[in-house]
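Removed from the display is one protein chain of the complex; every other protein chain stays in position.
We call the chains A, B and C, going by the order they appear; numbering starts again at 1 in every chain.
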């Protein structure tokens, strides 16, 4: 395992030589109050990267499509209050400048992993990119998608394994832990997304621990103050109360694989 | 089967009440001579829809990425000479106006089936859209992608089944003939793409016949003057010499399922 | 296509040089009356190979497991009355002598395609074998399974493509029409099973036509006098009333691909 470190900010980096980076937050930003509640719970545990969707790619045109720029503003304001970084998805090329203005890390979603104009666009931005694996894409295709970005000049790429589509229907996707090891061996940091892989809250912890044990450099987890009322992905979101035990369990496995623990003491606001 | 007809031009429509529409052409436009040779062979058989890629989505950044606007110009010039329609892919939102300027039908590629900004963009253009099924998308997701387009006002949508990704490696993809029947039952015309499904020239004919027998309203087939020298997808391209027998075999099966035959007499230039 | 002919009886053979062989019957033999009704409907259309399960492999131990030897007796009696051949599954090695005593063709089920002791056992019997493709087996594995049988001395093998397991859930399985062409190119006759592939009666006809258009040498179709009351696979069984139109449609496509039509005049009882 020789994956290189990628700086997410002057203070936070992700990679083989770094502490595990726990990114958490709601699937979709629904309101300031909802986002603030999640961030407060995260801050109490020392988590410093806030995720949340402002523009949501939804299979059905009838589903909630996100708050748009208002969502970005909420993410930024809440993150600034707690001294956190923001990771959020750019849904298309036209969103990249807007997202880059508010976010610290630009996410490319699973359905867009081979949307090449978007890869080229984030390849020309001076922000780290979180590249989710297409749920239909091989590891080779995933690595080549990263190459499409890197060729344009941006090599601050973090890969994210979020489960692949298989015949199994008891879970939303199948977390491919071996892909984490394979992609890291090619030199990229990799985080695991147990929430989308599992699609159900009861499996998020075992999936997360498996990702860390397989070598993941971080995790991306969906958390919501009231999962049952979430506008998207409620079934797979952890409630805030579950977060402390989740983090503690993750830390134990991280330590067992020789990974420095993430700082548990809350950060002062920046 | 109650799929509605979609007009591709004042003269050509695709759907349950229409003759089978055979769209053919090279995977990528490589030169005027190459495209002209293919179109001439098509014209001799009465085929009237020319396909070809000007902007190519390629897994590897090292592969040939297409001629760009020059490719669009070639397609248009050749099609005009033979009185044909042009179908070609818009790779991203920014290409839509350009592609719409040259093409008669805008293709959404398999990797972009859930790139929602692109669906919305072609939903606002006054051109028919050929929506390829994502190679790992369910029929339900495919129909919802069409709905994303239709909601923006453009209901001239033709679906294209081009094979799905499975565990089988002897073929590039697995042609899902049942999906053709399912999607037609929902009211959309569907064409089959045996070339991408098979990934090898020797299986293009049986796959094409299967698609037509299952009810496909048309076919999209890759043809090249010299498949062994093709810059992309050579292995699955039919040589020009194979086209007459291919068309004749397709016609026999089309007739057997009660489908009016495509006109065999060459058209005069428009 | 150079697949060899396999004699199912002195009068009936299957393969490239033969008429299409339509095998039909109930999923499970439930009673003499049920089986007789199906066979009578088949006989009126000239169909001569009766399928039916006596020992049923069922995912759940609570499902109907078949009538056992009584089912075999019914199949034999009914087939003899109408001058038909019987094809039925041997669930395990211990059943082979019993099944061979009653059946003309021994079926190896999809779940058993790599149960090697069973392959070896039918390899030593003097009866033709219908080898279903494992629903998650590659074409290469399927051909090697046939080789396991052939090495023991029995080369009267007919392959059966019955759909593979994919991510698509709108259908029970995905009929792999390209696999039919691939397996025939290796020299074996191949029949298609649209009933198990589709898993729903409304898709059995398009799937059957696709299989024939792709080159299938025959079909295996589930038929039931009252599908809604069937003890197994009712949703995918054709009702008797649908059989004449089904056979007529199949014949038209068979003729279109140059396949001699099956005899339509009913056979006199043997």
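Basically, a residue touches a chain if its C-beta (ideal position, glycine included) is under 8 Å from a C-beta of that chain, and two chains touch if they have at least 3 such contacts.
Owing to the predicted nature of the structure, the values given are computational and were not obtained by experimental measurement.
Student: Identify the residue among A:16, A:94, A:181 or A:242 that touches the chain left out of the display.
Tutor: Of all options in A:16, A:94, A:181 or A:242, contact with the hidden chain holds for A:181.
Student: Among B:165, B:196, B:224 or B:252, single out the residue that touches the unshown chain.
Tutor: Considering all chains, including the one not shown, the answer is B:165.
Student: In the full complex, which of A:37, A:159 or A:197 touches the chain missing from this view?
Tutor: Answer from the full complex: A:197 touches the omitted chain.
Student: So which of C:8, C:118, C:139 or C:214 would be touching the chain we can't see?
Tutor: Of the listed residues, the one touching the omitted chain is C:118.
Student: Taking the full complex into account, find the residue in C:71, C:134, C:163 or C:199 that is in contact with the omitted chain.
Tutor: C:134
Student: I need the residue numbers on subunit B that touch the omitted chain, in ascending order.
Tutor: 136, 165-167, 169
Student: Tell me which stretches of subunit C touch the chain missing from the display.
Tutor: Given the touch definition above, subunit C has residues 57-61, 91-95, 111-112, 114-118, 134-137, 141, 144, 147-148, 151, 165 touching the missing chain.
Student: For review purposes, identify every residue of subunit A that touches the missing chain, sorted by number.
Tutor: Interface with the chain not displayed, on the subunit A side: 136, 138-140, 164, 166-171, 174-182, 185, 197-198, 202-203, 206-207, 209-215, 249, 252-253, 255-257.
We adopt the following convention: only the chains that are shown with their structure count from here on.
Student: Taking each chain's centre as the mean of its C-alpha atoms, which one ends up farthest from the centre of subunit C?
Tutor: Of all the other chains, the one whose centre lies farthest from subunit C is A.
Student: Report the chain closest to the protein's overall CA mean, measuring from each chain's own CA mean.
Tutor: Answer for the innermost chain: B.
Student: Taking each chain's centre as the mean of its CA atoms, how far is subunit B from subunit C in angstrom?
Tutor: 35
Student: Can you list the residues of subunit A that touch 2 or more other chains?
Tutor: Answer for subunit A, listing residues that touch two or more other chains: 165.
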